[in-house]
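Following: one structure in structure tokens, then a few remarks.
One chain of protein is taken out of this complex; the other chains stay put.
== chain A ==
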Amino acid sequence: MADEYHQNNVSSEDTETHCRPAEPGGAAGHVQGDTELNGQPPSTRVIQAEDDDDEELTLKYGAKHVIMLFVPVTLCMVVVVATIKSVSFYTQNDGQQLIYTPFREDTETVGQRALNSILNAAIMISVIVVMTLILVLLYKYRCYKVIHGWLFISSLLLLFFFSFIYLGEVFKTYNVAMDYLTLAVIIWNFGVVGMICIHWKGPLRLQQAYLIMISALMALVFIKYLPEWTAWLILAVISVYDLLAVLCPKGPLRILVETAQERDEPIFPALIYSSTMVWLVGMADGRENRKNKSSEPESPAVPDQQAEDDGGFTTSWVGQQQHQLGNLQSTEDTRREIQGMPSARPSADPSDDEERGVKLGLGDFIFYSMLVGKASAAASGDWNTTLACFVAILIGLCLTLLLLAIFKKALPALPISITFGLVFYFATDNLVRPFMDQLAVHQFYI
């Protein structure tokens, strides 16, 4: 289990959203710019018109891409919330905790509890940072096989072991009798097909489904094993870390992406959910370049390396650059890389625009689902809190994608959504809930 977390941590850097500017001269300004066109010399207007066309293309695909991400994020959250509400295993406190959060929260005083949770969060975040740095170093020194093997083992553990536990708990909840033989066959098939889909080729929908399931499993593990205050603190700190790691010039994730760009390689596509991959497999160079281009409107990478234990779900893998399977081994690098498609690309091929997909790191999925799952587990059984967090996260994702369309560079997906989610969780749980309860008692409708 330790491997997975390590791997998760390492891949945190990758989780930023990367959006390579498709048009070098693209007007990275406002999406709604219109008034500037007035009163300007014709030549500038032409250029701006072209830029606006590019912007329009971005926007035209913007709404579709947002929905292409809303659906899987919603599905992941639905799976997590449904599991939390029905399978009591994931909300039970067994007294076990991850080795990364050694301090216990069942202390006598509130101050001690706060201190313990701060220490836990600090340890977890430093583990993540260290892992990220190790990953950057490994990538810099071209130890691709190490990274690839690590991701492979993580995903193996996740697909077999965690899903075995999950299935066992579901059977216990619904009192289904199951013999070991059938169980072994089910888990074996599930795991092997998952490994094939994620690390090799597979139907797009199946691959997406596996990624969603993996993210949900990981989120459930976090919900179960992270104590209450530690979990909220980790969410807050990791969105700050994501912001810093992706946007600061010396941030590890940014270094990773830039290195990948210099080498003209994709970062490993593992651990990235992508919406249009399937037709990229086995394509020739020309297509690949166009594909690279199409990978622009990528979503923020997931900062959480914790998703690592999923072991490189190479979604992007199948998609983008993996046109040569031979390259697979060598390009199993950070997820970010995937978004950081090399700048040496031919100009945008218009026919590809319709097929541009959008990517979001799996760590983003995991943390979004963890927030919503924790909200449904901890909020006094109240569904309003869950619903509020859900809407807040979706709106944060929408805003992030809008910023992506405007700035056309890698952006972190966590900060806005997690901030909204946290604000709405605490506000709804403490302020809105008593108000709505009173309204329901007196049957007021607002």
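Note that in this section a residue touches a chain if its C-beta (ideal position, glycine included) is under 8 Å from a C-beta of that chain, and two chains touch if they have at least 3 such contacts; residues count from 1.
As a convention for this text, contacts and distances are computed from a predicted model.
Student: Can you pick, from "D-isomer specific 2-hydroxyacid dehydrogenase", "MICOS complex subunit MIC60", "Gamma-secretase subunit APH-1" or "Elongator complex protein 4", the UniProt protein name of the chain not displayed?
Tutor: UniProt lists the chain that is not shown as "Gamma-secretase subunit APH-1".
Student: Which candidate, A:132, A:400 or A:428, sits in contact with the chain we can't see?
Tutor: Here the residue in touch with the unshown chain is A:428.
Student: Give me the chain A residues in contact with the hidden chain, please.
Tutor: 30-34, 37, 52-53, 55-56, 59-60, 63-64, 66-67, 70, 381-384, 387-388, 391-392, 394-395, 398, 424, 427-428, 430-432, 434-436, 438-440, 442-446
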